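Every protein chain except one is present and positioned as in the full complex.
All chains are identified by letter, namely A and B, in their written order; residue positions are counted from 1 within each chain.
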Amino acid sequence: MARSRNRNGLYIVLFLLPVLILFVLFFVFPLFFTAQTSVMKWKGIGDMEFIGLRNFERLFTDDTFQMALGNNLIWALASGFIQVPLALLVAILLNRKPKGWGAFRTIFFLPNVISAVAIAMMWTQVYNPNHGLLNALLAPIFPDLAHYHWLGVPATALAAIIAQSVLYIGYFMIILMAAATNIPIELYEAAELDGATRTQQEFAITIPMLRGTLVTSATLAMAYGIRHFEATFLMTGGGPAYSTTTMGIVLFQQMDELQYGRAGAVALILIAFGTGMIVLLRAIFGSKDPMSDASQ
Amino acid sequence: MRTSKVLKFLTTLGVVLTLVGAQAAAQEIVLTWPCIWVGGDAKAAPVKEIVDAFNAANVGKIRVDIEAQPNYDAYEQKIRTSLAAGTSPGDIFTFKLNPATSEFYKSPLVMDFSKDLTGTWAKSFPAASIKQATIKGQLKSLPFEVGVTPVWYNMALLKKAGVTKVPATSAEFWAAADKLKALGISPIAQNTGGTNAYITMLWFTQIAATRGGENVWSKPITDPVFVESLKDLKKMFSYANVDSVGAAPAIANGHFLKEESAIYSNGSWRLAPSEKDGPAVFSNLAFDYLPSFGTYKNSVPMFLQAMLAAGETKDPARRAAIITFLKVLTSPDSVKKISLASGAMFTVPFTFQAATPVEKGMQRFMDLVQKASFTVPNLEVALGPAAVAEFGQLISKYVAGETTEADMLKAIAKKLED
Partner (left out) sequence: MTTKLTVRDYPGFLLKWAILLFFLIVTLMPFLWLLVSSLKTSFEIETSGFTLPAVPQFVNYANALSVANLPVLFMNSILVAAFTVLLNLVVAALASFVFAREKFPGKDFLYVMLTAGVLIPIISFLVPYFILVNRIGLYNNLLALILVYSAVNIPVSIFLLTSFMKAIPKELEEAATIDGCNFIDRFWKVILPLAQSGLATAGTFCFIYAWNEFILAMLFTSSETTRTVQLGIRFFQSQFLTDYGPMFAAIMLSILPTVAVYVFMHNKIIAGLTSGGVKG
């Protein structure tokens, strides 16, 4: 092993070089810039004034920001533990290539190419208290809900936005389906011969073989949950009474107010929070892929 | 020998410099204008017409290039990002002036017009608006578009409810609201969503103006005037549709034009769209001041909506070109053209004969401004984006009875601290 590492050292550097160049330019430099502004009072114009950790202090003692942090955590958990498992369920069903599976795969992915503006507007109307689709469906069973304002009441607004979001499983479905194509077919054939049912096969073969990709998907989903912005911004703007606000919305608001220093602090907290989560997930689920282990 | 050589050199240098100078002078000056008034915007066509005519008249000398920047959020983002990155956003640009964007006045990249605005050009602007646009002796943006937002009444619905004239007192206002409510509608249009809770914020502005007068915004936000104004606003919400909380302005517009509400407030730019989407409602509209809820009468919100700004330049020719263009753009003729085509109102006055119903509506808006005992900027313009965002978030909690006036105002005051 040591011999091969020495021999490949140059190649490793060469293969990593392009990524490193782009990464330094478009991630490291901006991150340093953001880190610098985060300890400044800076309104985007004129000199920066060093104020130490005051921006962070102010954020952590701010009710709104605490609410945003909490909401992002809920977003991360819902994305990782509801959206991804749903995607897995659908991927498994489609992996068996039922009738029309190709069409299903295309259609399930469609929402990802439609502008978020349109999707948000549709869901705002689904939840509308006067002529919304949801209340129309629920009214016959729950007459009290005929004019319920899902997005206008703090108790349900966050859940309503998250619910529509986790149903869009296409993104993770295609990751999982692509990974599933690499599962050796012989494993299923052997299981079939042993008399295992389909469901047993999924639990014994598909899910374990997809474990690495599942961890990847869940991590990605949770990262998206941490930086969530768009759907909420379009549907409620973080309201009512900040009940749906997220760190991304606080960040946008700070920039709107030309509080670049504090915006930088929000960005850093968001990144630190998310990185901590990624490291934690790696520690829990391991960075090793069971499939490569199994094949060694 | 030596002197003649030096002389020769200097002569040559002089000739070359003159030539280069002449060349530069002969070159066309291109002015860029990252512009929000493009695409589907009602001002797009008249602005383009003015720019085209200007370019034709100055061919070979000055050319104004419009850079399309639709989507206002993105436009604002581009302006502030450019300035923060130390780059001029363009030779001409616009922004909303509020306590946050007044920061732009500190930028050396933004041109100061205070020495250019003289003579007849200066006289074409109302003195009050120039005063509003001057910060610490600097005039780094010209007051251009204004918003005027009186109360809109659907008179057909009012009559149906048994109210024959526009309410003149607060008692009449509430009585009218009650009668309208009896028709089975939610009479007062509100919206607390978006980044500035627009229509609700306008109601609050008008109530506060009738309670606190012309300088109401110079009072601390925790002042009793605002406490009382919030109480009135809360009462208004008992006449508003259930979906007002978190709604975009479009929702309130829709209720008003579908006769689901009858009392509304917005600017003159809503006249033409209202005529198009709700012709029946539009033909029975009355516009007026909000009746006094306190001691002050006949006031209307009027605020600077778009300021014209320019990129600073060391080149006198370029500076002159920018001023030349701005003079054309702000001339009464240009302003009239843009105003009549879009329904927008401007600081620069112009005379016109109202012909169409929309123009008659605009005429009424202008009359209201002229006859007003005073005008006030709205909450957003007066106190800035941080305050209005907090207002929009907390108002839903307040009308639901989950927070008190004092707590809500204290929270806004905290946002105003920095």
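One rule holds for everything that comes next: a contact is a pair of C-beta atoms (placed from the backbone, for glycine too) under 8 Å apart; a residue touches a chain by one contact, two chains touch by 3 or more.
Just so it is clear, the model here is predicted, and its values are computed rather than measured.
Using the touch definition up top, pick the residue from A:F65, A:W150, A:Y242 or A:Y260 that touches the left-out chain.
Touches the omitted chain: A:Y260.
Looking at A:I51, A:I74, A:L89 or A:A204, which residue reaches the missing chain?
Counting the whole complex, the residue in contact with the absent chain is A:L89.
Please identify, in ascending order, the residues of chain B that touch the omitted chain?
32, 34, 36-42, 44, 67-72, 74-75, 77-78, 81-82, 84-87, 90, 250-251, 253-254, 257-258, 267, 269-270, 273, 276-277
Applying the definition given at the start, please give the residues of chain A touching the unseen chain.
Residues 1, 5, 7-9, 11-12, 15-16, 18-19, 22-23, 25-27, 29-31, 33-34, 44, 89-90, 93-98, 101-102, 104-115, 117-119, 121-122, 125-126, 128, 131-133, 167-171, 174-175, 178-185, 188-189, 192, 197-199, 212-213, 216, 219-220, 223-224, 226-227, 229, 247-248, 251-252, 255, 260, 263-264, 266-267, 270-271, 274-275, 278-279, 282, 287, 289, 291-292, 295-296 of chain A touch the chain absent from view.
The rule is short, and it goes like this: only the chains that are shown with their structure count from here on.
Approximately how many whole Å separate the CA-defined centres of chain A and chain B?
38
Considering the complex alone, what residue numbers of chain B touch chain A?
My answer: residues 76-77, 80, 83-84, 100-101, 103-104, 106-107, 192-195, 241-243, 245-247, 384-386, 389, 392-394, 396-397, 402, 418.
Please give the residue numbers of chain A that touch chain B in the complex, ascending.
43-46, 64, 128-130, 147, 149, 151-154, 157, 236-242, 245, 253, 255-260
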